[in-house]
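Here the complex is missing a single protein chain, while all its other protein chains stay put.
Chains: A, B, C and D, in written order; residue numbering restarts at 1 for each.
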Amino acid sequence: MPLIKIDDREIEVEKGITVLQAATAEGIEIPYYCYHPALSIVGSCRMCLVEIEGMPKLQVSCNTSIGELPPERKKDGKYDMIVRTQTEIVKRERENVLEFLLLNHPLDCPVCDQAGECFLQDYSYKYGRAHSRFLEEKRVRKNEYLGSNVIINHNRCIMCTRCVRFTREISGTNELFVQARGDNSKISIFEDKSLDNLLAGNVIDICPVGALLSTDYIHKNRFWNLEEKKSICTDCSVGCNILVYSQNNRIFRINARENHSVNGYFICDIGRYGFHRYEDAEKVTSPLIRSDGGFKPISWEGALKEIYEQFSRSKDGEKHQIVGIASPFHTNESLFMFGRLMDNIFKDKSIIGKLPFIEDYEIHFDSGFRISKDRSPNRQGLLDFCLNLEDEILQKVKTGKVRLCYALDDGVDRKLDEEWESFFKSQRFLVVQTYAMTPLAKLAHLILPGPSPMEREGTMTNDQGRIQWLKPSVSLTNKTRPDWEIIMEFMNTVGKRELKYSSVNEVNLEMGERFPSYRGMTFFKIGYQGLPKKNIATSRPSEGGQAGNTVT
Amino acid sequence: MNSVGDGQLTFQFSAAERVEQILSQYPDKRSATLPLLHLAQEQVGYLTSAAIETVAELVEVHPGEIMDTVSFYTMFYTKPKGRNHIQVCQTLSCSLNGADSLVDHISEKYKIAPGEVSQDGKISLVKVECLGSCDTAPVIRINDSYYEGMTVEKFDKIVESF
Amino acid sequence: MDLIGFIIICIKVVVVFAATMLAVMGMIYAERRISAFIQHRLGPNRVGPKGLFQPLADGLKFLMKEDIIPAAVNKPLYLLAPAMLLIPALMTFAVIPFGSSLTLFGRQISLQVADINIGVLYILALTSVGVYGIVLAGWSSNSKYPLLGGLRSSAQLISYELAMGLAIVAIVLMTGSLRLNDIVTSQQGHLFSWYVFKQPVAFLIFLIAVYAETNRLPFDLAEAEQELVGGYHTEYSSMKFAMFFMAEYANMITAAALTVTLFFGGWDIPFVDEAAMGNWGALLSGIAFILKTAFFLFLYIWVRWTFPRFRYDQLMNLGWKVMLPLALLNIFITGGILTIIS
Amino acid sequence: MAVFKPILTRYIHRKDSHTLSGYKNVGGYKALEKMFKTMAPDEVIEEVKASNLRGRGGAGFPTGVKWGFIPKDSQKPTYLICNADEGEPGTFKDRLLLSKAPHMMLEGMIISSFAIDCHLAFIYIRGEFYQEYKVLEKAVEEAYAANFLGKDILGSGFDLDVVIHRGAGAYICGEEMGLIESLEGKRGWPRIKPPFPAVEGYLMCPTIVNNVETLACLPHILNRGADWFKSIGSEKGSGPKLYCISGRVNNPGVYEEPLGILLTDLIFKRGRGLIDGRELKAVFPGGSSSAILRADEIDGLQMDFDSLSAAKTMLGSAGVIVMDETVDMVSVCLNIARFYEHESCGQCTPCREGTTWLVKILNRIYQGKGSLNDIDMIFEITDNIGGLIDPEASGGSFGKTICPFGEAVAWPIRSFVEKFEEEFIAYVEKGVDVS
Partner (left out) sequence: MATVVKSYEPTFRDKLYIPALFQGLMLTFKHMFKKKVTIQYPDEKHVPPEGYRGLHRLNKYPDGRIRCVACEMCAAACPAHCIHIVPEPSPWEEGKERYPVRFDIDLLRCIFCGFCEMACPEKAIELTEIYDFADYSREGLWIDKAGLLEIYELTKTQNYYTVPNDE
């Protein structure tokens, strides 16, 4: 392992990594624009120049890899490389490059969405000069649409070509290119071949300045107003790691979060703009009971009493009187509680089924990024926790006998086919736990308000068997309650239990007790990056515990 | 977004065997981009978007990438040029030896500014950088031929022959 | 006493009462204006010419205000307290001569409501009664601040009453009478026959004590807005609150009049024989009395806006350790000198 | 020293010099036969190394050494590219060779390919050189017909195909990495080094890029030996060199002389002095990318790589541009700056933004609206683009761009302002309005 020295700090690094990577890993800041860990190296921004002993010129640290020197040629007798990032020349160089970058920059930070998370701002503040020496007219170009969701502001562009390389190397769709050369160069698209692939939104993320803008977020808010929450995406069973930005319980945008075991640095546009579906849905905020063709609000106590009354009409020893419909959209904890409710409390009176899984075509990108065929986020968890899951429930159950049907609702856009619709319609008493007025909820006799995917908390198991924490991005409102809590109340009411879990963590512990493959799973162990199910037992907290940040 | 002329909607290489030959001589298809673009330009006079798409298909890349290449090089035109495309070198040696007055003369004669095409489509004029014939400055290039050691009189004589 | 005499006394009572109340209003106005002047302000100048009707407006306001009686108060005492304070204040004025005698319809009418021979004692007695008003107000309010105010007030009054009494004793020694008219007459003649010159120390002690008696700054520890939020009258509102105010000002007027009577020759104009001038003399002497009193009233205001409040321990120190020994010493010296002279 | 007889250009005046028969008549393709018969590839490399042949494209890197960089154990094919993308203002030597002696170059290419075990070679010719392209195409055809190219060349078992690739008008494609990118069909944005092209070049395979003139020297080296080649010219650089003289001289053109000839000889003897006998004012010794020299600096200056480096300029492509006393240096400077602005590829920040800025400032000075501050700004901007001319004084502050274009912009323009500052000041002070 080569030993190098960066600014008086001795670092032992892996052979072959670049100076920039070594410095970044050590927490030494070297500014850069064009470098991105997921993209090829072009070294064109010239921001990351450093001084390396023995080299006549300044070197771009993003393209200088560290090798091992033979013992007699080691610098100072022991180092394989001596790097200086803070010398006068380096500082002057950064200042000069920033001056060049800002020559034609409109300096319109007040109207720029990137302000606050802009590398041009940050580095100008840290390394730039205070005044412009450019007396000439700035180059002005009009904004253009690159795709239906992406606008480019040419004036702010610094030609780092991250976006171009992204379309070539990650999405493989090649829509973006650099047009013309020299000072006239700009990012462009070919005629009608606009940037409309499923990863298009990522170019906005990786743009280090405010040149690429999302039509979805443009001029909506300012970065510093937003609260950043680390969560995972629930739009397919890949479980991409995301950052959710919200203000006053309203979500403004979603960005990708780095996780090399799941999604790398990127997310797809389905997940990026998916939150609108939850925001736009007709929310259920209080328990509702059917009355006179419509619904009217009812208290939680009233709702539970109603359930108990319906339940108490069931007779012992008769099968399939109570039907539970589980959903792969719920967390492991909720599904665990649901399975417990069905198997341990209703025992042989009950039967668990599920709606058909939502499946779409699987999308694979050459870079390895994928969108799963399985568009429900937690199928694995459902199979793990609802052990007696009955596939052919429509055939097995004679609806006439069913006293109580308890369904966990799927996503907002879940449609019901005729067969299922008539099944639900024929129920004597259908309880639906949902957060929005879905087609299923509209058939219910009693609606229990649960959290929306952005409000849920718990673990999810993705299609690779990786367990990740779904963290709430916005808080619960009105009379909605966490899913596991509703099921717990259900158990307490009909099963006369006295369960008093105060948080999802306690449910989690109990779950670990009963399902050995999930044993010992805590947030500290899993962390923001998640862990494969098979590693849970063996890993120590530190391994999964560190939180990942997005490199943009 | 950029507009690439207003050419035909489709484009087909007239010399199919030449295309084959070009494609066959490179180890990968992408390398044939420049020769194919030259070929396409010879055929139409400039590069229509249909031509670019055809080339893209042949070399199996996204048309955007071909456009990327096309826009980089000064010898590829995405707008129609005149039948006689006059390129006047304006770099140092030629400039020292009177290229500027030559440009002025041509502009005046055909009432076109550098970069424009005359109304009848006969003449187009551009100023270009060093044509690599500095010993015979000033140099102009009309279509594919060099005319060296130019003077205003000489130029007039040459254009008469068109 | 005949009927006419009774009527005359009644008239005198009414006149004196009205004059006092008028003076109270005047004082409120004066206080506000003068304090404003001292602070470079204008003070009330909107109601009536130069704001003269401001006290009327204030009074009207007090009358109109909601009369709040807190639930926890001892109601009878609570109601009694303001009256207990105001009535003695007004009563004191009865024995103060405010001019030489007037001769009307062949009757000599002394300008004094009641010429009693123990006037000084009467005054001392009534002022002592006044403190009960404060103590009752403080106690009956059933609240912390008023109680503290009441306690402070009673302690303060006891401390200073002593010094005041002793200062007056020096005058009584010199006059040989407890009758206020005698005290006034004994000061007639030239300017230096005023006791202020004969008894400067007694005057000083008396003046200070009187400030303490009337709860005025720098001795207004019973009210102490900053610490006690108004002290004994914290819980009072509307007209009852106004009565405390009136009582305070009435007390001031009485005290000023008393100061004039005891030390500044009362209604006497030096070098002038008022008796010889008949009714004109009486009128003049009345005016002289009013002017002198007015000066001391002004002094009250002036002092209030000049000096800060004493600390409680300072107040007690001054009362017991300075004024009381000084007053005793003064009597001793006065007695000694009188003995030698006689 | 014996009178130097031209080597490369000896027979180019013959009418048939560009044909195979013409070339063969003067001893062409002899070296090839000799090589196939007697030499192994490594020996060829050693011979070239021994001849001290330095690249004629501009940088002057020893050719044999460059060939030696190719990884020995590479499984990938090796490519040779002949760089005929001559675009440097003031340089036109390759054009002469291409049109008059294409077979000499082809022979050089075959030798080179044999040495580096390359079976597919490219000639990247400038797009503007259409006539030369036609000549070359013809020459290649002839060579194929005569089995100098194609399968089993002259029965040696060595295969070589040559492809002529036309550029399309981009100066930056003369830079080897830009050229490789352009050959791959992309925009000519130079790639960052390392990896060097000898390791990962065209299609990520080992690639050697050699200048036309360099390749043309090879047959002669093989024919007459490295020692002979070394004996030509001064100690600092050996071999014949084509010098281009243009600008205000009576007899502009390409002249072949040994390396190390005096610049004054070149201008006054070969170029026959200045037009109308005017005074010499300034001269570019090596194309517009070299720092300019004042008339008083050229006495005794030898035209070779090291002497010119010592004079803080460079031999480059040996394109001598002569300016006489009537030439306005500010307008020349603006002309050069405009050239570089037009040709900047726009990849790295300093060059993309800096060249435009320079043109804007120079334009302002030229229009008489400049200030003295602008002159200082030019110094600073050029330093920021390409660093100081003197590497020692710059303290490592050069090499700020991916390719040497940055320096090629910065050095001449800086030298203009440095050496003719009074003219710039005059523009500023008088506010000379040329229009």
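Throughout what follows, a contact is a pair of C-beta atoms (placed from the backbone, for glycine too) under 8 Å apart; a residue touches a chain by one contact, two chains touch by 3 or more.
These figures come from a predicted structure and were not determined experimentally.
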For this session: Please identify which of the visible chains the hidden chain touches across the whole complex.
Result: A, C
For this session: Write down which of C:Phe53, C:Trp305 or C:Trp320 is the residue touching the left-out chain.
Result: C:Trp305
Seminar exercise, completed: From A:Ser65, A:Asn184 or A:Asn221, the answer for touching the chain not displayed is A:Asn221
For this session: Give the residue, chosen from C:Arg41, C:Arg107 or C:Lys144, that touches the chain omitted from the document.
Result: C:Arg41
Exercise. Which positions on chain A touch the chain that was left off?
Worked result: 108-111, 115, 143, 218-222, 224-225
Problem set entry | Residues of chain C (touch criterion as defined above) contacting the omitted chain | 34, 36-42, 204, 302-303, 305-307
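By definition in this document, only the chains that are shown with their structure count from here on.
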For this session: Mind checking the centre-to-centre distance between chain A and chain C? Centres are C-alpha means, answer in whole Å.
Result: 85
Seminar exercise, completed: Distance in whole angstrom between the CA centres of chain B and chain D is 24
Seminar exercise, completed: Where chain A touches two or more other chains at once, the residues are 178, 180-181
For this session: List, in ascending order, every residue of chain B touching at least 2 other chains.
Result: 61, 65, 68, 71-72
Exercise. For chain D, which residues are in contact with chain B within the complex?
Worked result: 77, 86-92, 94-95, 120, 126-131, 161, 163, 165-171, 182-189, 203, 244-248, 252-254, 284, 288, 319, 321, 323, 327, 332, 335-336, 339, 342-343, 345
Exercise. Can you name the residues of chain B that touch chain D in the complex?
Worked result: 25-28, 30-35, 37-38, 59, 61, 65, 68-69, 71-76, 90-93, 95-97, 128-137, 141, 144-146
For this session: Write out the stretch or stretches of chain B touching chain A in their complex.
Result: 1-4, 49, 52, 61-68, 71-72
